[in-house]
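Removed: one protein chain of the complex. Kept in place: all other protein chains.
A, B and C are the chain letters, set down in written order, and residue numbers restart from 1 in every chain.
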């Protein structure tokens, strides 16, 4: 089995690996990463947990799927190695779903989405305004905290969906910058 | 739905209850135990866990099924209320399984079974010997501990299956007293 | 001693108090809102009663409903925890009226301390050192005058406030008006009072607080200090005891000042006197919190005391069982507040279902948690999940121990700030004890080094592939019955867990 795996670390850098899992002659397993041999032993103590021994080095690995947001899209899959988390995207050449998954990557005008449920308490820019990257556009309040949603890029505030007092769900689009 | 529930506490006493679960007029539920009304609220925080509120009193209840023993028979079901455990046997009048379950209760000659896997290290009585209730018959060693298996009743050691050095599984019959 | 105590709170602090009740053979009564029916505090209490919908003001802030449960259940005392009604004098009065003991200070003492301006008047009379500024709520015009007098930068604060809400730092006169508006509107929402006042802003101050405890026989002691300078938006993130910069002489001075504060207010039970400390180690009275603090465990670990047990005994009229001289500090304790929030996304709260939960344990580790695996964190309340506390003989060991515990801590399904703590505890300035309330913001401004984050990416990639393979396996397994050869041959139950192997094998045989 061969998988294309895109690994994104917390600093946003994404690296892609081609991982081929093959049975070794012995009880162990041989894996090729980007064509280079990679030998290890793996066991699964519990669901979503792997214990990997790579040449003696012990790695505890956990998988998690982030809670699905308001839009019913299921959240991203991430892998924690020891204390470090990576967002991963696995595509199996033979599967369609994974290719579909890739599609969602953001193109065209950038949306400002509500990252969680809450209430809009202030609007900081008007439709048509020019906005800087990182400039505050909408303030929502949730769990007694006010949070300013910033423009992802410099441009024009093309659409403003949010209005003060409006209740929003995670994932709702509040404004569009172009 | 009505169930017959046999509850056995750790001191061996068994009490039987007839439990009828019925919807109440309100959102809550009405239950009759042996014909007496019994009102409560129930929620299930996780699998095998119940939170019962009975007139305000909060009970955390957990269900467990003991590990199946060597013979593949699945173990007994028990219910823990707070710190206390009870072995329960639920029979649904409409189901056959539960009646079958009842069948297994010990009749006729009493068996001395290995309560867990181990090795027979000593035999303390010979076939045909008269044995007292509680008299040692077989000694098995497991987890570095020697344990003496005693006769469940006074009688004759009718059969002796175990012999020194023999490896035994949980549930294996080692001897029969009649 | 009390027979039955109602806990007017939720989350970890409710569980904390329920545990203390159990340890003292006192019946505990929980209250819960609709979204908390299966919450830990409901399940651990001896009794539990619903008090309304999710919105706090309809449930945990609803005095009448809580008093009604207290009467119905026959509770003879109420513990308010922190937050919610804990510093609400009206609630304390309602308890007095119902002849139910409020476990905390008197309503009178609360009223003095409840408004920062009245607190300031009382404390100035007692000769407690203050940061220059106004001692009462101000109009915008007045605010502008006072700001000019004490000089910029200045801090706007909600008179009825606490926990950083309704606070604004102003560097330039031109920003004062908008900040004033923001502070007072936020204050209005948070405390239903828009009164704000002004103080001179102390650059890079430390936040150090002193735990005090008073009985109802006039005895007041201090139980050492807590360093709480690691903050974000004026919210404490890490607390420790003792403070790395407080020596015995300074501890004595701060402690005695704190006791003077408490006595000036006729204070009883547990309280905390917060000080700002400048670079020259001068300390200024900030406010007094008339409740048990979130961070009380670090004081418990270094003093060997149990502050909640003590609260109950003192509230029941007992004398403090020890004198000031008996209080000895030993070792070092650090607390991390584990929040359901996303440090990579502007610290937005991240409510939702906890799909996996692995909590640390072992030597020197204490966890006060309000959650469990499978619990869905409601979005209606403060997103704190639990408090992780590490104790060790020295500060250096306590930091290393906390890092070990954080490595063991895993919360799946929602985002948490666990990784943030790793970063803070690895920070040079933090390790050296060079802290001020700006430390965290400066740290967050720095970019993380990639090397630090990427060296196990390859492992992650391989693991992801293995998981993919094993889930592919499950679907196929479900179709064929009977265990695979490996399952039967596995040495014990644990061997059989390695499901992906046999599938990969199957793959290879194709």
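The rule we apply is simple: a contact is a pair of C-beta atoms (placed from the backbone, for glycine too) under 8 Å apart; a residue touches a chain by one contact, two chains touch by 3 or more.
These numbers were taken from a predicted model, which means no experiment stands behind them.
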item: Touch criterion as defined above, residue of A:6, A:53, A:124 or A:166 at the omitted chain; value: A:53
item: Touching residue (missing chain; options C:37, C:189, C:263 or C:423); value: C:37
item: Touching residues (missing chain, whole complex) on chain A; value: 41, 43-46, 51, 53, 56-58, 60
item: Touching residues (missing chain, whole complex) on chain B; value: 1, 3, 5, 7, 9-11, 13, 15, 17, 19, 21-23, 29, 31, 33, 38, 40, 42-46, 48, 50, 52, 54, 59, 61-67, 77, 79-86, 88, 90, 92, 115-118, 141-147
item: Positions on chain C contacted by the hidden chain, ascending; value: 15-16, 19-20, 22-25, 34-39, 44, 54, 297, 300, 304-306, 308-309, 328, 330-331, 352-353, 359, 361-369, 374-376, 378, 392-393, 397, 400-401, 403-404, 407-408, 491-495, 497-498
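As a convention for this text, only the chains that are shown with their structure count from here on.
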item: Highest-count interface - the chain pair sharing the most C-beta contacts; value: A-C
item: Inter-centroid spacing, chain C versus chain B (mean Cα positions, whole Å); value: 45
item: Centre distance in Å when chain A and chain C are each reduced to the mean of their C-alpha atoms; value: 29
item: For chain A, residues contacting two or more additional chains; value: none
item: Per-residue multi-chain contacts in chain C, two or more chains; value: none
